[in-house]
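Here the complex is missing one protein chain, while the rest keep their positions.
Just so it is clear, A, B and C label the chains in written order, and each chain counts residues from 1 on its own.
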Amino acid sequence: MKHFKSFASDNYAGVLPQVMEALQKANIGHARSYGADEITARTKALFNQVFEADASVYFVFNGTGANVLSISAATQSYNAILCADTSHIYNDESSAPETFTGCRFFPLPANSEGKIEPVTIRERLIRSGDVHYAQTKLISITQSTEYGTLYTPAEIKAIAELAHENGMYLHVDGSRFFNAAAALDCSLADISSKAGVDILSLGGTKAGMMFGEAVVVFNKDLNQHIAYKHKQIMQLASKTRFIAVQFEAMLHNELWRQTAQHANKMAQLLHSVLHKYAQVKVTKPVQANAVFAEIPAAWYEPLQEHFPFYIWKDSTHEVRLMCAFDTTEEDIIAFDNAIAGLQR
Amino acid sequence: MKHFKSFASDNYAGVLPQVMEALQKANIGHARSYGADEITARTKALFNQVFEADASVYFVFNGTGANVLSISAATQSYNAILCADTSHIYNDESSAPETFTGCRFFPLPANSEGKIEPVTIRERLIRSGDVHYAQTKLISITQSTEYGTLYTPAEIKAIAELAHENGMYLHVDGSRFFNAAAALDCSLADISSKAGVDILSLGGTKAGMMFGEAVVVFNKDLNQHIAYKHKQIMQLASKTRFIAVQFEAMLHNELWRQTAQHANKMAQLLHSVLHKYAQVKVTKPVQANAVFAEIPAAWYEPLQEHFPFYIWKDSTHEVRLMCAFDTTEEDIIAFDNAIAGLQR
Amino acid sequence: MKHFKSFASDNYAGVLPQVMEALQKANIGHARSYGADEITARTKALFNQVFEADASVYFVFNGTGANVLSISAATQSYNAILCADTSHIYNDESSAPETFTGCRFFPLPANSEGKIEPVTIRERLIRSGDVHYAQTKLISITQSTEYGTLYTPAEIKAIAELAHENGMYLHVDGSRFFNAAAALDCSLADISSKAGVDILSLGGTKAGMMFGEAVVVFNKDLNQHIAYKHKQIMQLASKTRFIAVQFEAMLHNELWRQTAQHANKMAQLLHSVLHKYAQVKVTKPVQANAVFAEIPAAWYEPLQEHFPFYIWKDSTHEVRLMCAFDTTEEDIIAFDNAIAGLQR
Partner (left out) sequence: MKHFKSFASDNYAGVLPQVMEALQKANIGHARSYGADEITARTKALFNQVFEADASVYFVFNGTGANVLSISAATQSYNAILCADTSHIYNDESSAPETFTGCRFFPLPANSEGKIEPVTIRERLIRSGDVHYAQTKLISITQSTEYGTLYTPAEIKAIAELAHENGMYLHVDGSRFFNAAAALDCSLADISSKAGVDILSLGGTKAGMMFGEAVVVFNKDLNQHIAYKHKQIMQLASKTRFIAVQFEAMLHNELWRQTAQHANKMAQLLHSVLHKYAQVKVTKPVQANAVFAEIPAAWYEPLQEHFPFYIWKDSTHEVRLMCAFDTTEEDIIAFDNAIAGLQR
């Protein structure tokens, strides 16, 4: 039973073979450092093509780096950020945003699908111009969300408009942005540049890269300081070509769509497996590559021995099961069998 | 009608005559700067006597300075602070705490009296030792609260114990601490040193001083860095004697109790006045020097012309009326007459 | 011998009688808080008149607050500040500027008079646009300097032009700005607005106020964020009228000039006294209210018993003697006598 995949997180997976191959091909001779190389230049051009925009692209090491860089590009230290109270940026990135930018978070109650709604945002748009109150300047949403659900293009547009009408910017934490676009069967542009997003953290690592994310700036206002912040925030790689080339491989012929579709499909399969069991209650809509379900606590130990997963909410025995690019039908069947074995 | 007092805030009031006199007396000759003078030394000794503790005392300029200094003494940059979602520290001090300390706030829902309850705190005591999660290290409560209500000594003790059992500290934002002690008819020690409080922001300005607050450190763990932070945080006065001497005047013969009792009594009188009117609903218990009430919106303009007050919640027409050391019965009667005039 | 004045610092002095009187007069009834009061409004208007400029004025509590607020108005976190290696901002304000603004200091060698020269500044104007290098955005000079010397209006203009030609701003730390203007026999505008200064920390405390300094913004570019930073930096007084009214008293009929001239004159007298002694070497030009001199180390103890002073550089026995508004001829004569007594 040893070699089945974990459902703990999509960052337990390794590196896509196509990405590994690209890394090897990039390892030839010398290249200018800190992003002045040719691979980086051509990958940035590819971003503009794919995102159908004249965007600025900053390659960074990890998701927290991408989010903090995005915030730092859009704010002054007396600003506040609105985000879902369930968001990764609020719960899983230590106090990195505060320490680096000085800003305040105002967490908003997420709805049952882990999304924030315009009405909720609107309630917090108060005290503009009041120096005693941290001035809200940025809304951050997660796509796909921490619950594995999706904002539709129309929902994003609505939030973007609300942001812009109130002198604010919209950031998307897209650590699983590829899964979202694959699930929505849309282009990357449809849920970013074309939906009014100002700045995007585009995740690479969870999608099958070794390391690396990209901050994509659509709103030119946010270009003023970001190149300096990129270095200052410790996210400028000396051998940037090795991040760029991974993204090139991901974007080439939409490799990302193929692999994300697969992960999403595995989540659907997992959903259908879990659905069979009366003791299991799937708790969130399964829209991308995550499955949330309440299971008997007695199952934790025997299941986790071979199939690690994350206990989301211990009080209700809700667990999170993530599928990755390398999750196989065989893995799901083995998991099904393991559950079935517990029934006897 | 010009000379009636405002109910907008107790910081609209000026300086107590006894405090003014003390300032004049302190203005003789040269004194060592930055708190090394004799007046500061003897006032610190007086604090220890009054608070019945071997405390360290740091005089600062204002309330935000006192709160941020307190937080900075108790935290590292990866820490989080629990406070009421109604708290001044969370809503009215810009992002000063984040910018200076790097810490995260986790706001907790206040109960109907504006207090946080142990059960609410306990729910947030999660993920200790998890590097991804800002580590909760400090609980901050306000006494008297932003709703003009009071934590009893027993309630403070319960929160302090909960804090200490979980390796955390308890901070009290006491910008109206004198009003609280006067209303509870207890000593300053009863609701601080004797109740397990680790560090206190003791307000002077709203109580009738010209400027100045004090940070009182009861837990010696918090002495490690605070003297350096005091300077670094821009709150060390060169002519400290002029803050110290004001506190000396306040503490001498419990001047604070007499003046705070008066302000509290005026709030009760105001309450009884408002209570007479069917259109008015007093919304919070009147325990210290604040009265919260829903009033007809049509009253805003005619009343505020002579009696400014603060609109707390526009959606329900809830207003806040503060009484200060210099509010008089005559002021309240005039206000009553003004309301009566609106009835006709 | 007890009642002679200290030469340790001009902040050992108390409060000018005229300032004390103004404080009393301002203590009438209620006034709007946080600077929205009438006294503050009319004092700001007076600043504009005196500085012959359409300036923005922010009243703060102390000198470090004024300097950090000035820096924060002119910089982003990836910026650097040039200042003299002898400057107060670099040596005596802890790491407050870094902690609050994130910026880097590049200290420049001061010349023998404690001033920085354009040629020295020019050498550090390197690597503009290089993201690896903290980008120099602000030059900060001290007037009068830490050595008690003066920048002439022409010298300030030259530095301002150099700053502006290179996309930088000029800040003046003027904790003893009144002494400088009095010594130069010029207007406050001559060495600020008219000399190209962008932002000024104008000192009140050392000049005879109880507390309070002002940040005066001449360059409108620096108005964008400063009102928010003012609060965030913990330097916005709730009872601002009591800072404003002190400045009003200082500016009224140029009270500042009369008192600063006196202090400067006392420094000249002290200079002439010291000059008589063969064992004493005055080490800096005496231009404002400070005298620097090398004296025999054996004199430290007997002299400091009655006349505290600051040992500037122990290795050469260089001491600093400051005169204040309340230093008297009698004080200087007594000091002379004390030295004479050591000769026998």
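The definition used in the following text is that a contact is a pair of C-beta atoms (placed from the backbone, for glycine too) under 8 Å apart; a residue touches a chain by one contact, two chains touch by 3 or more.
As the structure is a computational prediction, the values presented were derived from the model and not from experiment.
Visitor: Given that one chain is not shown, which residue among A:L46, A:A158, A:M210 or A:V282 touches it?
Guide: The missing chain is touched by A:M210.
Visitor: Which one, C:S77, C:S193 or C:Q232, makes contact with the chain that was left out?
Guide: Among C:S77, C:S193 or C:Q232, only C:S77 touches the chain that is not shown.
Visitor: For the chain left off this view, which of A:S9, A:N48, A:T152 or A:Q258 is in contact with it?
Guide: A:S9
Visitor: For the chain left out of this view, which of A:A53, A:V131, A:A160 or A:A237 touches it?
Guide: Only one of A:A53, A:V131, A:A160 or A:A237 touches the chain omitted from view, namely A:A237.
Visitor: For subunit C, which residues lie in contact with the unshown chain of the complex?
Guide: On the subunit C side, contact with the omitted chain comes from 77-80, 91-95, 98-99, 102-105, 107, 131-134.
Visitor: Suppose we count only contacts with the excluded chain; which residues of subunit A make the list?
Guide: Given the touch definition above, subunit A has residues 3, 5-6, 8-9, 11-15, 20, 23-24, 26-33, 61-65, 68, 93-96, 99-100, 205-206, 210-211, 228, 231-239, 242, 308, 324, 326 touching the missing chain.
Visitor: Counting contacts across the full complex, list the positions on subunit B that touch the omitted chain.
Guide: Answer for subunit B: residues 34, 72, 76-78, 131-132, 135, 225, 227-232, 236 touch the chain left out.
The rule is simple: only the chains that are shown with their structure count from here on.
Visitor: Averaged over CA atoms, how far is the centre of subunit A from the centre of subunit C? Could you give it in whole Å?
Guide: Each chain reduced to its C-alpha mean, subunit A and subunit C end up 51 Å apart.
Visitor: Measuring from the mean C-alpha position of subunit A to the mean C-alpha position of subunit B, what distance in angstrom results?
Guide: Taking the mean C-alpha position of each chain, the two centres sit 42 Å apart.
Visitor: Send over the residues of subunit C in touch with two or more other chains.
Guide: Expected reply: 228, 231-232, 236.
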